[in-house]
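The other protein chains are all here in position, but one chain of the complex has been omitted.
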Amino acid sequence: MQPLSNIESLLYFSPEILLVIFAAAVVLLDLVVKDRESIAVAYLSLVGLGCVFAAVLITHFSFGNADPVSLFLGMVRLDEFSTFFKILLLLATAATVLFSLRSEELDARLQGEYYALLLAITLGMFLMASSTNLLMIFISLETVSLTSYILAGFLTHNPRSSEAAFKYITYGAVASGTMLFGLSFLFGMAGSGDLGHISVRLTELLASGQVSPLAVLIAITFVLAGVGYKIASVPFHMWSPDVYEGAPIPITAFLSVASKSAGFALFIRFFYAGFGSTELMQAVNWPFMLAIVSALTMTVGNLAALPQQNVKRLLAYSSIAHGGYLLMGGVLLSAEGVGAILFYLVVYLFMNLGAFYVVVLIANEVGSEMIEGYRGLSSRAPLVAWAMVIFLVSLAGIPPFAGFFGKWLLFTAVLEQGYYWLALVGLLNSVVSLYYYARIVKAMFLEDYDEEATSVSFSTGTFALLSVFVIPTILIGFLNIFYTFSNISVAVIPM
Amino acid sequence: MLLSLMIFVPLVGMIVVLLLPRESEELVKRVTLLFTLIPLALAVALFISYDRSTAGTQYVVNVPWIQAFNIQYHIGIDGLSVTLLLLTALLGPICVIASWRNIEKGIKAYMALFLLLETGMLGFFAALDLFLFYVFFELTLLPMYFLIGIWGGPRREYAAIKFFLYTLFGSVLMLVAMIAVYLNSNVVNGVADGLRTFDIPTLITLAATQGHALADQHFQIWVFVGFFIGFAVKVPIFPFHTWLPDAHVEAPTAISVILAGILLKMGTYGLVRVNMAMFPQGLHHFTNGDGFLGNSLALLGFINIVYGSFCALAQTDFKKLVAYSSIGHMGFVILGLAARNSEGITGAILQMFNHGVISAMLFLLVGVLYDRAHHREINGFGGLGSKMPVFTGITTLAFMASLGLPGLSGFVGEALSLLGAYEKFKMLTILSTIGIVVGAAYFLWTLQRVFLGNLNPKYEALPEINGREILTLAPLGILTIVLGVWPNFAINMFSESVTNLINVLQAI
Amino acid sequence: MTLQHYLVISAILFTLGIFAVLTRRNAISILMGIELILNSCNLNFAAFSRFMTPPEDISGQVIAIFGIVLAAAEAAVFLAIILAIYREFGSIRPNDVDTLKG
Partner (left out) sequence: MVVPLISLILLCPLAAFAIFGLLGLAKRSFPRQDYLSTAAMLVGFVCSLLLLREVVPNPETHTVKWISLGSITFSMGFYLDSVTAIMLLVVTLVSSLVHIFSIGYMHGDPRYPRFFAFLSLFSFSMLFLVVSDNLLGIYIGWELVGLCSYLLIGFWFEKDSAANACKKAFLTTRVGDVGMFIGMMMLFTKFKTLSLYGEGGIFTLAASLNTGDMVWLSIAGVLIFCGAVGKSAQVPLHTWLPDAMEGPTPVSALIHAATMVAAGVYLTARMFPILTETSSLVIAYIGGITAIVAATIAIVRFDIKRVLAYSTVSQLGYMMLGIGVGSYVAGLFHLTTHAFFKALLFLGSGSVIHAFHAMHAHAHDDEHDHAHEDHDTHEHAHGDDDAHGHDHEHGDHDLVHAHGSEIPPDQDMRNMGGLRHKMPITFVTMLIATLSISGVPFVFSGFWSKDAILGGVLERAMEWNSVHHYLLFGMALLAAGITAFYMFRLIFMTFFGEPRNQEMHNMAHESPLSMTVPLLILAVLSFPVVNKFWFNADYVKPPEQPHLYAPQHAHVSPDSKTEGKGFALSLFGVSEAVAAEEAGHDTHVDGEHHGHSPAHDIAMVLSICVAGLGILLSWLFYHRRTLSAESVANSFRPLYNLFWHKYYFDEFYDGVLVALTVWKARLFAQFDGSVVDGIVNGVGRLTRDFLAVFVGFFDNRVVDGIVNRVAEVTWAVGGRIRRIQTGAIQTYLFVVLAGIVLLILIFRAL
């Protein structure tokens, strides 16, 4: 399939272009609107996301549907895989916008920049999901990173936010620098930036013994550092708890879901398309490396989550753990594995965002992010409390909620490849995880609290949004469409 | 259809209850009662219309669910499940009535959770697809956690989470085994072809076919162990039992009833439905009577019996005593199953049902006492016999049934299990009979300490058991007597299924 | 000059950068360390593109150029954040900025 030229590509590129346009529009609108408290910009960006969504569907079903298209001389690729992630990311962004609308910690005077940045970061993630060339990969990665640094530190006059930003950028810069270094070596060895070529060349070179496996190993490890930092996998996870805790809650939610998903998109493309060949894997047994990393990641994430008192931080660690679960699917080089990852990402989107939304609500009403703040919620705001229970239990992976089905797919895939130990580690981890999720539930339901605490009331809008997350969390597992992702993944695996 | 209706009516009930206003508590209770009575009616209908002459599953519903993994919504009943379904459906309304007065806070949430729990239990006993089976199995965890954790006693949080984690741990191993079975379900002579399946009947036949991966002995042994641990936690079998006393002591009466009456049976039911029927070679490996492993299952049964009984003997908390007695009685089930002959298995199944009824009675009785005296310290009572004769009478009945007095249902199950087990495990069975004596000892001792002797002046004014409580106890009591006098009434429900099972076991 | 020389230099640069990042007690010097890392990468790309790829293929140089741009952008953001940090904490010593932990 011949890559399209730049001009031809533009048409297929309409979603990204739309994003750019709307980002600009948001800034402009922000300039014209006098009333600082107005939420016009927010709605404009929502409209924008809507349009982009439409565009994504159109471009996909009109062009990318039949067989993958390669754009801009093979810089980006339009295929089911990228489309899937685009939709996923759009959902996440939209949710984040809605959160931000309800969140009270954000500074109303900076709305314009805020939403513009959100759109920009979405653009970057789109690219991450679809780029097939080292250059694009690096650029998209940096775009996402830079914007998220800013968003993390978006709360002016809030030391925690600034600290988060500072740590994030320092960490991110070093990580991406390291990755870039690795990329440079890949480029050097393959003599090309295109993942496909890299795969082929490296295979040949290794076969002919012109490059030492060590070089490849180093390169891969460096790349892993960059990717691992995006998906917060041990030992590149340490930024995430601090950043998640410091950043504004909507951004935390966004990072924990969207940027993780984008990271996985990149990861899958990179490793499956780039290092998928058997010779490569003989030279460098990176699946095994990933297996170890994933085991470590979930274990560390879960164990560290146990003693947390701050719910945001607790969820940060839990999302690290989930990164570990997801990585299991990446270990396998099987359509089922990728399919499982995609399924889990969808589920994770809903349950994790839902949980964070509840955190937002409680932070607004109770003004606390601590577990004690959740005391007696069962009677003060029963619906919210029960919703939270559903999210948490689903995160813990207990039937009949979607989280269970996701985990089940992952474990099936893992066992199918014969990684029994990994599956066992994962399962025991999910038992451990139940314990800290249960601590929140306990605070909400089991512990007694001061009776005179007033009951909290929420607007219908709130409940509507909440149900947007609750219903999928309950239903996804029972719907067949969601089990067809393994077909998507086939596209990215060179086999 | 009838079956699906029965399973999901409580779920509908839950939704209805949730929609009701929180203030109108009476209404909530009534609605819940209604929605538990419907399944009971259906269960009775099933019980009557069930064709006793065939072993095959009946009222089968089999519609695809998750095609990608060939998972079906496959339910149906055979003699074993219909019996337990009846038990479940029976205990439902009884528990609702039992909770009528003594649940103070959040009656609405309580009833909703209870209904959810009932759906889970009913579904579990009807499921014929391994995946569905597992989903229902886990579905019971959450409501149970809340029911113990919110409405329980002082150490409820601890007990609840302990129960939750313990069971989850078990079921996680079960999950691995389950997936392993699924993955191997299409492998014949090392080559995989065709669809994989979770369908229990299919799997059973596959596991019996020569050269199939499921029929491989080593595989069977490992998978057997996986499932066994999963169910052993629920039963509970000796090393995994420590959650039970805590859970029972903290749980409110009705929940203890469900816990002892149904949830424990889920474990043993699973053993029969999956471990025995699906992995006969695995079973054989642990019950063939030679060596330590060959006796291990029977040994576990024996340990449960003796250990549970002696622990019960040492208790001074009435509820804890009953809890430990449950452990003892489940031991007879294990022993009977280990025997692998018709007497043993029939006895075991009967014992499941009877223990469900009897332990339910016992916990209800403890509840009655607790509601009046607000403590459960056995030595804190005395001489109640003269104060509340009817209560004493019913308690005596329950105790006698539980210690296996012939003419009451407890005896038949125990006797058959032992008769069956003796054929294979002479020494262990003989030792197990110690349990019979000790059982009598702790029950009679309790009877004496609570009801006999001079009336403890503290309880001069203790009111006699009231009509509502009698209403909850009477059906169980009658069932106890009926099954004691005419056990075939239950046995011929599942005798065919048992014969079927025996054939499977003998096939290897 | 062969490829090796460039590689050695860039390796040295990279190591220096990492060293700076790890050891400096001042955010600015950390930033400098980061710049060093990025530049070492750029150098790599340029060198590889010069030696490993056909002359007409300049994708390596392109990447290097983009790298420089991104480095600049990163520097800008970094400095901005350092300002914020200084405002909030009155110091730009990384070790003073450790309220988030555990």
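First chain written, first letter: the chains are A, B and C, and each begins at residue 1.
Basically, a residue touches a chain if its C-beta (ideal position, glycine included) is under 8 Å from a C-beta of that chain, and two chains touch if they have at least 3 such contacts.
Just so we're clear, the structure is a prediction, and the values are computed from it rather than from any experiment.
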Exercise. Specify the shown partners of the omitted chain in the complete complex.
Key: A, B, C
Quiz prompt | Given B:66, B:235, B:400 or B:428, the one touching the chain that is not displayed | solution = B:400
Quiz item: Taking the full complex into account, what residues of subunit C touch the chain not shown?
Solution: 18, 21-23, 94-95, 97-102
Quiz item: Contacts of subunit B with the missing chain: which residues?
Solution: 161-162, 165-166, 239, 242-243, 307, 310-311, 313-315, 342-343, 346, 383, 385-386, 389-390, 393, 396, 400, 405-407, 411-412, 415-416, 418-419, 422-423, 429-430, 433-434, 436-438, 440-441, 444-445, 447-448, 451-455, 464, 470, 474, 486-488, 491-492, 495, 498-499, 502
Quiz item: When the complex is taken as a whole, what residues of subunit A touch the one chain not shown?
Solution: 166-167, 170-171, 174-175, 178, 214, 217-218, 221-222, 224-225, 229, 234-236, 238-239, 241-242, 284-285, 288-289, 293, 300, 302-307, 432, 435
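Here is the rule we go by: only the chains that are shown with their structure count from here on.
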Quiz item: Hey, how would you classify the chain contact layout here, line, ring, star, complete or other?
Solution: line
Quiz prompt | Best-connected chain pair, where connection means C-beta pairs in contact | solution = A-C
Quiz item: What's the chain with its C-alpha centre farthest out from subunit B?
Solution: C
Exercise. Kindly work out which chain lies most centrally, taking the average of its C-alpha atoms as its position.
Key: A
Exercise. Mind checking the centre-to-centre distance between subunit A and subunit B? Centres are C-alpha means, answer in whole Å.
Key: 43
Quiz prompt | Euclidean distance of C-alpha centroids - subunit A vs subunit C, Å | solution = 26
Self-check item: Computed distance of Cα centres, subunit C from subunit B, in Å
Solution: 65
Quiz item: Hey, what residues on subunit C touch two or more of the other chains?
Solution: none
Quiz item: If you look at subunit A, which of its residues touch at least two other chains?
Solution: none
Practice problem: Note which residues of subunit A are touching subunit C in the complex, please. | Solution: 134-135, 138-139, 142, 146, 149-150, 153, 156-160, 162-167, 169-170, 173-174, 177-178, 180-181, 183-185, 187-189, 191-193, 241-242, 245-246, 308, 313
Self-check item: For the subunit A and subunit B complex, residues of the former touching the latter
Solution: 378-379, 382, 393, 398-400, 404, 408, 411-412, 415-416, 420, 423-424, 427-428, 430-431, 434-435, 438, 442, 445-447, 478, 480, 483-484, 486
Quiz item: Which subunit B residues qualify as touching subunit A in the complex?
Solution: 65-69, 106, 109, 134-135, 138-139, 141-142, 145-146, 149-150, 156-157, 160-161, 164-165, 168-169, 172-173, 175-176, 179-180, 182-183
